[in-house]
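Handing you this structure, nothing more for now.
A single protein chain has been removed from this complex, and every other one stays in its place.
Now for subunit A:
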Amino acid sequence: MTLTVVKPGLQTTLQGAPFSGHRHLGMPAAGAADCLSVALANRLVGNPLDATAIEITLDDAKFTVGQANLVALTGAACFLRINGKDRPVHSPIPVTPGDEIHIGPSDKGCRSYLAVAGQIAAQSVLGNQSTYLGAKLGGYEGRTLKTGDKIKINEGSDVKTSGAETPSGLRPIMSKGHIIRITIGPEYSALSHNAQKKLFDKKFTIGARANRMGLALQSTPLEQHDGPQMKSAPVFPGTIQCPPDGEPFLLGPDAQTTGGYPRIAQVIRADRHLIGQLRPGSDVQFVRISPVQATEIYRQKLALLTPWLGAVSLW
């Protein structure tokens, strides 16, 4: 069975689990930018939570269905239409051959996830199927989807789903403003005393330079002490770096593995899925917590998700 791309939108890629255990080779994580939304979509169609899904960014997108199946949409899209008729998001939707799936643009948030029962058969690289655009690896020929692309779905899948919808309490609320918790980074002290205060007292606005690699944090410049330049050091998705011009940037899933600017903060794992929903113009307020508090928050979040999702991890 296939799904044919009719309208790909701005940047639509196949994304699921991140690449893991290869950062020392320079291989970024990639994978779904909003790991919670992809897990929720997969859950609705009976797939493993980190199965490869279609990640759609900001714009609307259309697909036609080759064979009867079950799909589910989560994330930022403002509507889901099948053959022009509105259907609910966060719900398993049966589709039949010839159906047109129309995924609406995002009016808040940034990315939507379309999961297909039986799982998408994408290109496997290093044991994983997510797309890493920077090196054109994995996914669909390592690139964003184009009109006419045929996405293969594994045959002979035994679709088992209860038909239930995502419980309302677990549906992430899309917003243009987020409170994001961070721990301080190794070079936090490179910031002036005043800048350290501003990092938590002021809000930041996501700039136009916002993609899967990173997001510019504008409107609150952060001054640094004049110190010796640091040498390139490991960075991770969610690391906030601050170059000498004082405009920090927040690293996304496709961020390179090492960086040479002070690592002033790190978004905690429990909140990292929010990065995938930040878009140009979004406001962010950072809240400082300790690593121990972050661990507690992460474990509590997993405990809240487990009754619906089963064993789940976020990245």
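Simple rule for what comes next: a residue touches a chain if its C-beta (ideal position, glycine included) is under 8 Å from a C-beta of that chain, and two chains touch if they have at least 3 such contacts; residues count from 1.
Operating definition for what follows: contacts and distances are computed from a predicted model.
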Statement: Among "Carboxyltransferase domain-containing protein", "Electron transfer flavoprotein subunit alpha", "Putative lipoprotein in oleD 5'region" or "NADH-quinone oxidoreductase subunit H", the omitted chain is listed in UniProt as "Carboxyltransferase domain-containing protein"
Message: Can you say which of A:His193, A:Arg209 or A:Arg299 touches the chain missing from this structure?
response: A:Arg299
Query: Looking at A:Leu80, A:Val125 or A:Leu309, which residue reaches the missing chain?
result: A:Val125
Query: Where the complex has a chain not shown, which of A:Phe63, A:Tyr113, A:Phe204 or A:Phe236 is the residue touching it?
result: A:Phe236
Task: Tell me where the left-out chain touches subunit A, residue by residue.
output: 20-28, 125-126, 132, 134-137, 183, 185-186, 231-234, 236, 256-258, 266, 268-269, 291-292, 294-295, 298-299, 302, 313
